[in-house]
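Left out: one protein chain. Kept in place: all the others.
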Amino acid sequence: MVSVVYEAPETVQDAVTLLVNADLKATVMAGGTDLIIQMRDLVTESRLVVDLKKIPGMMQATITEKGLQLGPSMCCAEITSRDDIKALYPGLVESAYLIGSTQIQGRASVGGNLCNSSPAADTIPALFVTGAQCLIIGPDGERTVAVEDFVTGVGQNCLGKGELLRLITIAKPAANTSDAYLRFIPRTEMDIAVAGAGVSVTLDDEGVCTAARVAIGAVAPTALLVPEAAEALIGTKLDESALQAAGQASSAASSPITDRRGTVEYRRHVVGVLTKRAAAIAAQRVRGDKA
Amino acid sequence: MSEAREFKYIGQRTIRPDGYDKVTGRANYGADLSLPGMIWGKILRSPYAHARILNIDTSKAEAHPDVMAVATYQDFPHVSSETFQGGEAPTDLLDLAKNILADDKVLYHGHAIAAIAARTESAAEAALSLIKIDYEVLPPVMDVADAMKPESPVLHDDMFTQGLEETPDTPSNIASRMELKKGDIEAGFAQAEVVVERDYYTPTVHQGYIEPHATTVSIDEDGQAMVWCSTQGHFDVRASTAKLLNMELGKIKVVAAEIGGGFGGKTTVYLEPVALILSKKSGRPVKMIMTRDEVFRASGPGSATRSRVKIGAKKDGTITAMQAKLCFEAGGFKGSPMGPGCMTVFTPYDVENMYIEGYDVVVNKPKVAAYRAPGAPQAEFAAEMALNELADKLGIDPIEFRLKNAARKGTQTVYGPKLKAVGLVECLEAAKNSPHYKAALGENQGRGLAAGFWFNIGGQSSVIINMNPDGTGTIIEGSPDIGGSRASMQLMAAETLGIPASNLRPVVADTEHLAYNQTTGGSRTTFATGMAVIEAAQDVVNQLKERAAAVWNVTSEQVEWVDGVAINTAGEEKLTAAEICKGAERTGGQISGTANINARGAGPSFAVHICDVEVDKETGKVDVVRYTAIQDAGKAIHPSYVEGQYQGGASQGIGWALNEEYIYNEDGIMENAGFLDYRIPLASDLPMIDTVIVEVPNPFHPFGVRGVGETGIVPPLAAVATAVSNAIGVRMTDLPCSPPRVLKAIQDAG
Amino acid sequence: MATVIFSSELQRFTGEEKTSVSSTNYRDLLVELLARYHRLPEDELQKMAVAIDGEIIHDPFLETVKPDSEVHFLFRISGG
Partner (left out) sequence: MTKTHVTTSINGEPVEFLCEPGDTLLNVLRNELQMTGTKEGCGSGDCGACSVTVDGRLVCSCLVLGVEAQGAEIGTVEGIESKDKLHTIQQKFLEHAALQCGICTPGLIVSTKALLEENPNPTEEEARYYLAGNLCRCTGYDKIIRAVMDSAEVMRGEA
């Protein structure tokens, strides 16, 4: 007999206890946009579903002097409607906006996207370039990992049994810093990324790039930080040749596969184009902010 | 119909009578009926694209307490190979049976093998894993070109190519070959000064109706069955189901639910006979709904094709010869739209010399079904692409080139008759004069233009109009309304009767309330069922005149019917329809008009589309930035829904041209069986689609109607692909023009 | 005399492109053609639609043919 058990604990501790003691396959639910499809495809599998949305703070985001504290289950539609978040991390908000339709954004969350750990997740490269940190709570207490260490493989992450993602924190960006995220899809909406690129840049008063982070998605088993691409940008005025070099570095760093969404050659090429364009947009945002 | 006439009701943009239920959620579609005691059916499908079934063991499933019935091919009464009109196209009964429950072979991934009915949907789904099947897996044949090779694995040991001078004695995947000729093709090419010859490819595509196939059935102790389903033709569902289950037609009532899209894909049966078997065995009503995954894998998509087209012309633009070889994939069983493909490919052109050969070829994909102008989009794509290339080579504007060679009244078609009045020239002139064609293009943009042709059909329609004692009426018709046709029926009846459309309620009746009515397809409904409505309404008018004559004690010839009022030409009196109906009991009883017709004289519809695209040359992504669809409606009964057909056809064609395709892995398993990766156009993908309704009346219809449903999907494939070609400076010959393919074309051109 | 024009498919059996017939209805016309061309397959012909003076008729059983009519046999067309 197949059985599905649903629990919506109201404290983190209760959630952890449920997960630790589960004798069924335990799955954590945020927006459910990936999980419910998996449940439909595996009707013969019994499972415990632990819904985290009733836990205080999971659905909230606050901005302080230090930066953003993002409840991992807050839906993307809520994030994209928050001008204060957008002002600081436009690339992250872009990535949240790109996830599925309006309806999907009404459920899907950044934390869910991260924990589902798909290679093509849009928010993951965007989080990478912001230097986000993940607060994890489990039976052995709390720990914090950098977002680039969170995802470990296709559909895999560093969460152990009983652990859950409690909070995503992102430091306030340095002055004259902005970011951008672009992805490529065949249509204008709805599709899963064929390739994605997030770029964050800091410019000095002369317009010279003093710091940069570049991350790419859907072109390797996990999203990747590409330091070579960042280096190609740092010290330049982000002219065409610097952008081109960053793009080439992203293409070189990628190790994509061929599937129904794209070929190796195509993905490798396009991730370079996206890197170049995202860097230009991020730079324009800094310049625009100054103007 | 000869001269233009003034209409009182026809041509008005009325609100469709069924609309209120549809905007409020009350309308009942295929999956919306539940019955007391109802259980759920689910289908076990093949995990292989090509395999022999060695054994099916259902014993564990049958023993499971949740399971109330199991069905396999063995549950069909003896069926033999017999061709019958089962839906839109002639169907082989044996193939139909084997397609909906496989016998000894599975021919595509997802091919139905067995069905289970259980108390709940999830219990039925879970119980499928209890059925054990032994397979001998065979190599799949996934492309028409491979399937035609002599060394290819053969799907059917008993298939010998038909249509050759002598039928071969070795089996083949080529089910049949056909040939159409006109003039002397060699001589035609000898006269040509410029020739274009190329290969073209179109992929397997799906109609993409948003409503999955669904049915609820029941059967009583006397064997009287009820089938509720989503179909374009409930009378043909009845015919197919009765044949397959060896039942009398009168023992099956089929109710056509509101239908959530079909486009040809709902002209045959998949679930209904299986559900009835399960219902018979369990003694319970049974509901079955396909998942979206099942719809993609196991309903009837549109054929993939490989074509070679050769066209020659003189330097002045006169086309001297047109030649095509068209190879159509049929899926696992014979019966692709190769025939209409051959018949439509060059029909827009009045050319002396033509030679066309077509091949109907089986491959390990789902058996194709009709898809909007079946066969024509694929065939005419190849022809129109070659024509546009030829126009370029000749340095002639593509509209002028077409005008010089356009089919018109009197043109001898390659498939049979000479054309009567048709509107291609008018469509081309409208295109030439459109603001779109004169507008300048921006950077990275390209423009494409293409023409399209579809025959349209007539056929059998049955209509009853019952007049009520207050002068209102009910129009009982048998054509499932897939896009607003009830509004058109209302308008045509109103025009004939001279009473307001809102006083006439159109109803799509089930198979027990009306004589046989052919499936909604072939763009026939407004034409043929409309003709029956007009005839039934005329019957009512005649009776109203007779009743008025009886009241006035004159002959009915002395009564005139004007604007819904009987006028005594021998006196002063008038009687309205309402007054006559109110007194009907005194003049011979209530009044009904009927028409059971086999409509003839269907009028072909031509279209010309113009498309502008913008290409991102770094990624190969194509955006349609402007689109105009011009088409001859004969007469637009309800212009809004005529425009809607043009826009919908254009949109489906744009999807076909840009992103839609079945993607298979090397085992023959479809990898994109969902709306996430089978990418139909979204609201954000398209611009407004401008329309021009050309009206060249069909001389064989009382109001001049042609069909409009199908032609609109024919031109977009070439219009879009030509626009892309012009934007990037490289000829696109294979569809879809997806970003990787476009980028590769750009890169290869260097 | 009405004229019957054969498609290339039928020309395989008739060996000629057209012929004149004295029949004044479809049933007689069929008999006349089958008598004239022994290789014409009757059941195939019965399944075909005809166009008489450009009007396509799927089930021509009861049709009349005028002396100046032009008659074509063609495959029945369906649609989506």
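Note that the chains are named A, B and C in the order they appear, and that numbering of residues resets to 1 at the start of each chain.
The rule is simple: contacts are C-beta pairs under 8 Å (C-beta built on N, C-alpha and C of every residue); 3 or more make two chains touch, one makes a residue touch a chain.
Since we're looking at a predicted model, the values are computed, not measured.
Although it is not drawn here, the omitted chain touches the following shown chains in the complete assembly: A, B. Summary of contacts with the chain left out: across B:Gly261, B:Gly283, B:Pro500 or B:Gly583, the touching residue is B:Gly261.
The chain that is not drawn here is touched, among residues B:Phe7, B:Trp552 or B:Phe675, by B:Phe675.
Within the full complex, the residue among B:Thr24, B:Asn55, B:Ser80 or B:Thr569 touching the omitted chain is B:Thr24.
Contact with the undisplayed chain is limited, among B:Gln647, B:Thr711 or B:Ser738, to B:Gln647.
Summarising the interface, subunit A meets the missing chain with residues 1-6, 8, 31-33, 36-37, 39-40, 49, 51, 75, 77, 100-104, 106-107, 188-190.
The set of subunit B residues touching the chain not shown comprises 13, 15-16, 18-20, 22-29, 31-32, 34, 122, 207-212, 258-263, 289, 291-292, 482-484, 638, 640-641, 643-644, 647-648, 650-652, 674-676, 680-686, 688-689.
Everything that follows uses one rule, which is that only the chains that are shown with their structure count from here on.
Distance from the subunit A centre to the subunit C centre is 70 Å, each centre being the mean of its Cα atoms.
Centre-to-centre separation of subunit A and subunit B, using mean CA positions: 44 Å. As a whole-number value, the distance joining the C-alpha centres of subunit B and subunit C reads 27 Å.
Residues 5, 7-9, 11-12, 51, 54-59, 70, 72-80 of subunit C are the ones that touch subunit B when the two sit in their complex. Listing the residues of subunit A that touch subunit B in their complex gives 2, 43-44, 184, 186-192, 194, 259-263, 266, 269-270, 273.
Residues of subunit B touching subunit A in their complex: 122, 125-126, 129, 618-619, 621, 623, 658-659, 663, 671-672, 676-677, 679, 681-682, 684-685, 738-740, 743-744.
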